[in-house]
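For this view, one protein chain was removed and the others were kept in their places.
Moving on, here comes chain A:
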């Protein structure tokens, strides 16, 4: 009888959840465990109350709040603000369409993006009016963009599969288009030394990621190449770059490159920063991808070659997809660190998100504030960095989960 009962039970018995039991088991199981729990609790309470006391009593938030534009786009001229807004709208449409067509991660990002716009709108309405007032109020633009995302999402759902390729092409065209729009295409030129804030940070990061990815993959393949010259070049490049800090590469690009180039060749400071970040990131990416390539069993290549696939097809169809899939968490981790590392360009004089924060701290209006406003400003900037990094990290988990559906 007893065996019959246990066989009819299809699930393992679930112990009931009761709070005192859980506490005793997890926090107060032994005397030293209890001690650690109590000490940690005291510390957490201290930190949290301390933070909230500061956050709700300080006046310093006004500095970040009244510099919203500086934080978002730097010193980009007010009359040309429609350009970054147009660029954002373009991204919103593409993201919304992608979310509608692909669902999954793209859909989650779409919702997150629209949500962020609405949160920003809500925050913005709490702010003192801009001086001088912008031609189109920011709240309106933000709500408009949120609506655009929603509309594009609906269009994507309605359009379905056949929109796939147009959207992919759209993403590829979006990058140069946005650069052109920001540079002042069809109107007054906006020099890149006026670009700044979150816009510059995003631009540097996206450029760095998009450009260093193919370069890193090529370097990884080159390092495993059977051609000695190619292999030698790749090894030297990777080891050289990995041996120096990013900041030296940035300084090199900013200060030394002009010495080597003829004086009539002037390369834009932002471009030089992008190149430096890309070259730096590519070396690390190459090592990560190489790790992935090495994890592919030899039998995979043998099977592909035995089927008659040549070296190039074997790499593109068999080894590389599996290798990249294996290193997604590492790659996203690296993209996150690239995103945060772009803050180093503040040191070479670009006003990225961090550079803007430093600029705000030195504005004369805040001299009267006790202790300055740097805590509040840096906190705001940190939150912005965190939101983007956390989004990337979550997306990577989601991509992994999606790709692992068929794995053993």
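Miscellaneous remarks
Keep in mind that, in the parts below, a contact is a pair of C-beta atoms (placed from the backbone, for glycine too) under 8 Å apart; a residue touches a chain by one contact, two chains touch by 3 or more; residues count from 1.
Following the convention adopted for this analysis, contacts and distances are computed from a predicted model.
Only one of "NADH-quinone oxidoreductase subunit B", "Amino acid ABC transporter ATP-binding protein", "Response regulator" or "Phenylacetate-CoA oxygenase subunit PaaC" fits the UniProt record of the hidden chain, and that name is "Amino acid ABC transporter ATP-binding protein".
Contact with the undisplayed chain is limited, among A:256, A:307 or A:383, to A:307. Residue in contact with the omitted chain (choice from A:37, A:177, A:322 or A:361): A:322. The set of chain A residues touching the chain not shown comprises 297, 299-300, 302-310, 313, 317-318, 321-322, 325, 406-408.
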